[in-house]
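One protein chain is absent from this view; the other protein chains keep their places.
A and B are the chain letters, set down in written order, and residue numbers restart from 1 in every chain.
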């Protein structure tokens, strides 16, 4: 049984696929953040187009609709001068994902170099990665409630640009942490980068089943959760999850856990407020807070392009290096 | 309260956004027409690709489906060497367009330079323009029944290539002028360019409520409407508008106002026949007329690419100039 955490590295420990932040070594996390930072345009400058992926073909393979995430990968790939193929497909669960693998093989035969995959099932990205050729790579753009590594990486980059010392940081993740791939991937990345205090803040029905397993602290009220933290990260609420025992109504959730001037009264003035977007105004956050002075939500979007460029560029480089290794061997 | 007519110009009176032809100065209209003419390929030559927008990202943000209009902007942007992001979104009216603005902010953070917006609500383009950053521009590709300025500009270019003297021209606009953004934008542009005689030709139920306010003449029969005119412009009929008191049936409309050899018997032989497309054959026009010797419908399409290229190129240039002004100040 392959372990996705190891499986995404090649024999030399270089990034080969991006499947999860779980188990990803700190030096690779840092390599990605540093590379992304180099892609960020200087203030007031337009983003530059770089030729690193010229001649390569990136396929956006989305088995779950997400116009927004798809667009971030498309923009990043085009900024690297790649050709982009967009495929929105329906996932049929009837034959254990075999049709999906047939699609993968077909696109690979067409000359796709890099697959960006979003899929409703946990582990789908690793499943695809196991089936691609040695010179083809897979990037996980979100699989089930399992992982969303580029989101965690762009969040880490955003935090680092405001609070460079991860070893001296308190972070509160607020919302449906139980079902959130964003929370999962953030916790793994931030733990590895050395963040000592990560709190998950949620009502009982949305709390992680075993917070201690991930090394995070469960907190059941927002006031306590945000006390003295440097970062508050709100999660997007899936309305369909709210009709559940021990889960408050949307209105009640907003009153108790929504990020607003009122509920964040006790937040340090220099703390930053994050959200993976798109926001549900009036549910997990209100507009005043989302666009207020402490919010870095739009920086997250900007950093997201740089992170996706960085991951694609690093992996494309490593695939080339691996091909060179083999030629010499 | 900002006035869209002024708001689309910058402090130096240069075109900053394209929201409406209403109140647009004649010299700017002429600048756009001249620039577009320079983009038109010589007869029998293929269209040239120019690098004016290389490195820029154009986002087609369509909150109303329109494969055809979307394609014209995509072709124009690609011919200027821009990268194009296509987003077909559903407009939710439930929260006063706030979600739409969140989408705008998000795409802007990704590095979009120019938004092409189609939207079902009047004033949507101006609303978006008020929210973009100083180096980002908005082009209105049709908002509600308000405005469709690139259509009016391409119509003006088409007319000018056949009848260069706007001050000596009679134009008949035939059809549902009451609900038509195409009619609105054409009337504003042609008035400003000096056309002395503009007639709106429609049955009572589709007539403008106050034609004199726009300085046009209402005419209730086609025979009278087209007498001695140089240009007949048919409008696309929305079938869903025809089930209405005082509005004839589709068949009756075609008999009375459809552009056909029969109804246009009294038209001057040198007059041109226009239509914004796509045509409803057998409703507002028949095929014989649409593809007949007086029709310039396909020239309109060709000119439409040149107009969209011109508007994008002019605005991109003006944004750069404005940035230069600020650096010097």
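The working rule: contacts are C-beta pairs under 8 Å (C-beta built on N, C-alpha and C of every residue); 3 or more make two chains touch, one makes a residue touch a chain.
Note that this is a predicted model, so its numbers are computed, not measured.
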Given B:12, B:49 or B:321, the one touching the chain that is not displayed: B:49
Residue ranges of chain A at the interface with the undisplayed chain: 54-57, 83, 85, 87, 89, 95, 98-99, 102-103, 105-111, 113, 135, 323
Chain B, residues in touch with the chain not shown (by the definition above): 41, 44, 46-49, 67-68, 71-72, 74-75, 78-79, 277-279, 281-282, 287, 291, 298-299, 301-302, 304-305
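Heads up, the rule we're going with is that only the chains that are shown with their structure count from here on.
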Length of the line joining the C-alpha centres of chain A and chain B, rounded to whole Å: 41
